[in-house]
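Working notes, structure below.
Removed from the display is one protein chain of the complex; every other protein chain stays in position.
Up next is chain A:
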Amino acid sequence: MNKKWIKMFAISLLVVLLVSACTNNGNQEPASNNKGSKDGQTNAASEGKPATWIADRKIKGLVFMGTDDYTEDMNPEMKAKIKELTGIDFEIQIMKADRSIDGLIAGLASGDLPDFVAFYLNNSGRPEMPVLLKAAREGMFTDLAPLMKDTKIYSKYLEKGFLPLDTEHSVMFRPEFNGSTYFVHMNINREAGYTTNLIGGPFIRKDIADALQVDPRTITSTEQLYELAKKIKAGNFTDSNGKPVVPIGPAYWGGSETDKMLMDLEWGASDQRIKQDKDGKILHEAETPYAMKKVEFVKNLLSEKLMHPEFFTIDESRATEGAVNGTWAIIGNMHSMQDFNQDAHYVPIGPIQDVEGSTRMKLSFKSGYSGWAIPTTTDQPEDIMKFADFLATKEGKLLWKYGIEGRDYTLDAEGKPVVKQEVIDLKAKDPNEAKKLGFDGVGNSWGNILGSTDTDNIADFGEENWADKANAGRSRGADLIAEYMNWNKMREEAEIKDVYTPTAFLGEFANGTELKAAFDNYNDSLVKAFYSKTAEEAQKTLDNALKQMKAAGLDDYLKLLEEKNADPKTPVDL
């Protein structure tokens, strides 16, 4: 009887294995929705059609990015306008996942992809990059280089000097692709060093700074920050609920290590921790005295109750609540565009000097953010490129950034948009209702996905952000703070660099996955060291983390960085 059951079990298991293995995604049939309703009118400007006409078809995209950043609901009038101008019935779907990369991996593995896919992609060091490269190498995406040639905006990507180095050599036109490219890196600014007046870092409650007669702009070292925190504690200040303030609270977005607050103790950026010393040797933070210096500094703050005990781990809701209630005298990290700070009652500290004693603003030559690709299963991929190009033109941007002319804005004598007051009022009164109008200015960001690149808002629309001219945009607080910090002077003196981040080459490093895990372990070990009972225990924790990084190939990776940095095509931010 037993044998019979074993046989039955084995047979059924085999059948199941066979059936499920056969239901693989190797079948790369074109997606059904791609077939659309092409009617032979692909050539634009045929009879009665506008010059922007592309084709009478549907374009559907799958977005592997969070719903906080993008929205899939589209306003019917906006959809109709797109249809009228281009013939395209545009639709996007957002893949919901705990982490966007999980969604991307699952989506690519399923093989059932629509006309285009979009994803986060800050730079080639982003975790999504190896997954995208794998998909490109395995022939999942269409070569976009030939499709870009005859476009108005995306053809700029083929011009020398338009793309930043990382985008050009490591994201899009990688040497291994021999002139082909399989993804488009988005949000490339038209001009080098283009940036908004957004200021990030630690902020202090202005009333507290005034009461202590301290100019926060003069705090340029962690030592001064420590003294300031002690004064705050001694000052017995309270929050809006009458409770005592915490001298140094966590970042507005929740627990994290905040490099800008500890700049003179940070060896490279906190997400990199790799830098060259004065002798030209490239070192990881764990190999320098800065790691323990930082641990000692933070341990002091924690033991003297000058820093919130959950500074590195607190959840976002409590961190935000503390900021809004004024419980944190100093917010470890936030930026100047927060809604709650439009009156600038929190002002920036510093900036704190870096390990080289500089407070100079550092800007990327150009930076990219997010990307998209066209699966090889897509029918007529040139339509998607043409549509993306339309959205990236001034006319397209006007549509997805400002809405419909007459309904949402009017044009002034110079042809620049002037946002209608009723739309501004609606956004202030009921942001969710305003969002239904369906354009970026009111928080509906469908157009960014394919159209946000070659950006120069001042040149195109006469203002940095939507409705700035009406002085009701989202940057009133930012403007006040920028003025307070003399941002224009900082911008003038900024250092502009076109470089790779030190971790950008992990993808091509043989032991990259292990080393990445060891880097993550170091970050956790650092936080563990902050909370260790003795300095010896902290040192031991850091030593163990360094040992793991060495075992995972840190020395070889640092050598690779030396080689990369020596190559003019791949300078590294060291």
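In this text, contacts are C-beta pairs under 8 Å (C-beta built on N, C-alpha and C of every residue); 3 or more make two chains touch, one makes a residue touch a chain; residues count from 1.
Criterion: contacts and distances are computed from a predicted model.
Chemist: Out of "GerAB/ArcD/ProY family transporter", "Putative aldouronate transport system permease protein", "Signal transduction protein" or "Glycerol-3-phosphate dehydrogenase", which one is the UniProt protein name for the chain not included here?
Modeler: UniProt lists the chain left out of the view as "Putative aldouronate transport system permease protein".
Chemist: Just one of A:N300, A:N486 or A:T513 touches the chain that is missing; which is it?
Modeler: Checking the options A:N300, A:N486 or A:T513, the one contacting the hidden chain is A:T513.
Chemist: For the chain that's not shown, point to the residue among A:M95, A:A135 or A:I208 touching it.
Modeler: Candidates A:M95, A:A135 or A:I208; residue touching the omitted chain: A:A135.
Chemist: For the full complex, which residue in A:I101, A:A145 or A:V324 touches the chain that was left out?
Modeler: A:I101
Chemist: Which residue from A:A109, A:A234 or A:L411 sits in contact with the chain not drawn here?
Modeler: A:A109
Chemist: What chain A residues would touch the chain not displayed?
Modeler: 2, 5, 12-13, 16-28, 99, 101-102, 105, 108-109, 111, 127, 130-131, 134-135, 138-140, 305, 309-310, 312-313, 315, 513-514, 516-517, 521, 523-528, 531, 548, 551-552
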